[in-house]
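Taking it in order: structure first as structure tokens, then the write-up.
In this view, the complex is presented without one of its protein chains, the others remaining in place.
Read from first to last, the chains carry the letters A and B; within each, the first residue is number 1.
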Amino acid sequence: MRQRGIIFLTVLGLLGCGSGGNKAVVVVTTIPVAADWVKQVGGDKVVVKSLLKGYEEPHSYEPNPKDAQVIAQAQLVVRVGLGLDEWLNGLIANAKNPRLKILTLAEGVEIIEEGEGNGEHRSHGVHEQGNPHIWLDPDVAKMGVKRIALILAEIDPDNSGFYHQKSEGYLRQLDSVQTVLKDMVANLKDRKFVALHNSWPYFCRGFGFEMVQAIEPLPGQEPSAKTVVQLAQRMRRDSVRVIVLEPQQNRDIALALAQEAKAKMVVLSQFNGTRPANKTYLQLLDHNVRMLVQQLSVDK
Amino acid sequence: MAEMLSFGFIRNAILGSVLVATVGSVIGVFVVLRGLAFAGAGIAHAAFGGVALGFLLGIDPLLSAILFCLGTAGLISLTGTKANLRQDTATGIFFSWTMALGVIFLGLMKRYDTRVYGYLFGNLLGVTKGNIILMAILTLFVIMLVLLFYKEFKLLAFDEEMAQAGGLPTGWLNGLQLGLIALTVVVSIKAVGIILIEALLVIPAATAYQLTNRYGMMFVLSWILSVGASLGGLVLSYLLNLPSGATIVMVAALLFALAAIFSPKRRKCRVCGREA
Partner (left out) sequence: MGVIEFSGVTVAYQRTIALEEVSFGLEPGEFLGIIGPNGSGKTTLLKTVLGLIKPVKGRVRVLGVEGEKLAQVRHRIGYVPQRKPVDPNFPVSVLDAVLMGTYPALGFMRSPGKKEREKALKVLAAVGLEGSARHIAGHLSGGQQQRFFLARALMPEPEVLLLDEPTAGVDVATRRQIVELVSALHQERNLTTLYVTHDINEVMPCVDRLMLLNRRVQAFGGCADVIRPEVLEKLYGIRVLVLEEENRRYVIVGDQHG
């Protein structure tokens, strides 16, 4: 699957170099959410590929040689930053692509520090510069979409009007989806949940949920016995009834906690493209919010 | 602290580590007396391949680990005899081969799964009731076989040549012991993880070896030390906020150090008073 995409891009690139007329802008993103934004803004004037498919653990992703090839052909790379996609640096350096522009989505975003909304966990390691899972806040999305439109217009000035128009349209869509979903959450009596990994602070900010604590102090790190006991006690005390997991996460401890605190587990993805219900970013937001609202609405 | 016990996962953690301690301490006696520590490590690392295979195929990784570990035990035993290699060498081959298989299986997986790494380091708090049942069955099975073959194993450990000359099927008995190590490894995976299993196989029995001159007593002491280290390690890990598996190993190692330094009986033969 991946191979075909690469060949496609390469052919396009070669075609583009040859004819020198109307050619698609080649964009690479690190996460599928950004790829969706680029597609929404660029339409058929762009060819976009995301390096992560959506199932991977973004912090510890290991790029392969094909990824380097793709970067070499690209004109724009859209990355998140804040330590989430550090592995991109090596790829960019090796690609030696002088015309490559880089857009870092985290720039200008109001960063949530690790430790806010996550109890007493210190920030170190992968969330050192702040929590990087910024894209789940629709306001961040709006900013990102605007910046993408601008930079595409820079690269491809002939189509700047097109990009502007598309981005405006998408921003309106974002707006209305955001309003509907926020209302749903506002009507909830209970908005608290516990998450396995701390991917959700911006999501919470964007919609009004409250993530009480993350089970894992750091991605992949097992919580200690004391942490789990205290968390179970807290969940009982504060009536936290929902635990959010992501696909492919080790759920044994979550299961144990769910049993102790009589909570439900729900699997939400932080990326689009992991299941039929969340192909696009908007669908992802919609799906996640609705699922969570549903779990939080169930009577005790 | 007593409130800890009200939590199901704490009870499971305690039960799980006692089961692991039991099976590990008993098999550990053979590991120490027959020099099977490397074979034990090799089989433990084979579990990595087994777990990875389980994730690749979408089946319970403990089940695929059982098959992989037993298979590796069998291959080590066979290769030793048929290819005329020392068991040490045969182990070296399969140790790395099974790990490489594991890496390949992980690479073949379309969906990246971090759960595999939980099996490397153990996930004691995530031990489920289902896990406990499987662990209990395996433990019972292992203990039963050890009792059944008690004297055969003893002779095998003391003088393999004589055992063979006496007519015992030493090849099969050796294979059986490796198989029991494999089952022990599987019981222990979730509790302490693949990397630390070796410690539970070796350390309590080695400590018992320091403390007694009687074969039967070695099993008893090994068990007591192992369970003691497990429970003590669990409590300590709770109080000090440390990973549980590693803390258990630390306690076991400390007990060994104390025994090795201060052991009174071990050094003196009760009859002749000679120092060992």
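Of note:
Assume a contact is a pair of C-beta atoms (placed from the backbone, for glycine too) under 8 Å apart; a residue touches a chain by one contact, two chains touch by 3 or more.
Predicted, not measured: the structure shown is a model, and the values here were computed from it.
In the full complex, the chain left out of view touches B. Only one of B:Ala165, B:Leu240 or B:Leu258 touches the absent chain when the whole complex is considered: B:Ala165.
Contact between chain B and the unshown chain involves residues 33, 148, 150-152, 154-155, 157-159, 161-168, 209, 212-215, 217-218, 269-272, 274, 276.
By definition in this document, only the chains that are shown with their structure count from here on.
As a whole-number value, the distance joining the C-alpha centres of chain A and chain B reads 42 Å. Chain A contributes residues 55-57, 60-61, 220, 222-229, 232, 247-250, 252-253, 255-257, 259-260 to its touches with chain B in the complex. On the chain B side of its complex with chain A, the touching residues are 3-4, 7-10, 12-13, 110-115, 117-118, 121, 123-128, 234, 237-239, 241-244.
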